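Apart from one protein chain that is not included, each protein chain of the complex appears where it belongs.
Let's turn to subunit A:
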Amino acid sequence: MDELFLARLQFGSTTIFHFLFVPLSIGLVFLVALMETHYVLKGDERYKKLAKFWGHLFLINFAVGVVTGIIQEFQFGMNWSDYSRFVGDVFGAPLAIEALLAFFMESTFIGLWIFGWDRLSPKVHLACIWLVSLGTMMSALWILAANSFMQEPVGFVMNNGRAEMNDFFALLTNPQLAVEFPHVIFGALATGAFFIGGVSAFKILKGQEVDLFKKSFNLAMTVALISGLAIAFSGHAQAKHLMESQPMKMAASEALWEDSGDPAAWTAFAWIDSENQENSFEINIPFALSYLAYEKFQGDVPGMKTLQAEYEATYGEGNYIPPVKTTFWSFRIMVGAGMVMIFASLLGLYFSYRETLAQQKWFLRAMVALISFPFIANSAGWIMTEVGRQPWTVFGLMTTSASISPNVSTASLLLSLIAFSGAYLILAIVLVYLFIREIKKGVEHHEAAPDQKAGDPFDQEVYL
């Protein structure tokens, strides 16, 4: 096995694994903050109980998100040292700012929130959870600013063979960031919302604490619908922007070998033959790709062969076509899952409004299964974004094969890959096990009588 393959496998798998927890944390803490706000402003104790219950699940998830994130901070240097040397001047700044601005804020105020229920006034305690929520979103902003640079390098000059920053504000006003950040944040809110919605549906289905869980279900579905629509709009903006910034990714995500012709049809299904650079079978929806790319029902979209010739003229010989099947199908999985989520949240709100939710057993069961959809959509979206950028790590500037650490051996890579996979597997199993336990216990359990906690500083109330 070659080192490039192993390093990519490790980076891809650890990042996807990390990003299962990140959006759930961002979404959950936002919803918990909403619940606690309701409690503090209206004095409704039920919302305090809900905030604590969902808070427990958030904390388990947050712990896993934090520890899997430590690897992310270090593995650019560990596995991609030539990349780090090349872009560190630009790329390191957002990472350092993320730690300074977001990580400190999250970690300090989460400690205050967990241990501070009885030590801080309700309003200060509420401020803590909102600061955690703000921290998670700032963290996303800075890491996405770094990622946007990889998609669309801005604010730099080439100096001594390295990219050096010459305009910090260009990094922050990167048009790619403007479309990527809202898409990711609303995706995260939807992830938290579908988790809460699905778990609530499960409890309603079981007839346990139905009134409480109807409240969290309603709140979750409201957030889910708003987020779902925002995801669709920002996703469309991203596709439109892709036509300017990375047309090759667009062509690959459409399996468009030849130029589309005007107007461009959208391919819903294709049997892709990458070797012969053609599709043996396609189902097309006329006009749709023109709309996706230009917001009008006309316009030609360049195909991969045209772009390949263009890139060869610009960057020299090489293969500039990314893995087409992966890019094509991950895009469709993401969009499909997103559509189902919007539809489900509409339906959920409708049943809630008609007060027939508890009777819709089939829908409640479906909602439990739908917990997986945002996770699938998030992962597929990132696979499309990152695989579709290949062969580049930084578009137009540096290729993936030139980014790797030259001094890390295959044996070291195998060791780390096995070690991290093993650790992550254990984490995943324990996390799911603990989630199920907490969910089974329900809301009221967490409001255990105070005497049970006496003499036991580490019991339920404190360190969860």
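Here is the rule we go by: a residue touches a chain if its C-beta (ideal position, glycine included) is under 8 Å from a C-beta of that chain, and two chains touch if they have at least 3 such contacts; residues count from 1.
Following the convention adopted for this analysis, contacts and distances are computed from a predicted model.
Per its UniProt entry, the chain excluded from the display bears the name "Cytochrome bd-I ubiquinol oxidase subunit 2 apoprotein", taken from "Cytochrome bd-I ubiquinol oxidase subunit 2 apoprotein", "Alpha-ketoacid dehydrogenase subunit beta", "HprK-related kinase A" or "ABC transporter ATP-binding protein". From the options A:85, A:206, A:240 or A:305, the residue with contact to the chain not on display is A:85.
In the complete complex, the residue from A:268, A:339, A:369 or A:415 that touches the missing chain is A:415. By the touch definition given at the top, subunit A reaches the unshown chain through residues 59-60, 63-64, 66-68, 70-71, 73-79, 81-82, 84-85, 87-93, 95-101, 103-105, 107-112, 114-120, 159, 162, 164-166, 168, 405-408, 412, 415-416, 419-420, 423, 427, 430, 434, 437-438, 450, 453-459, 461-464.
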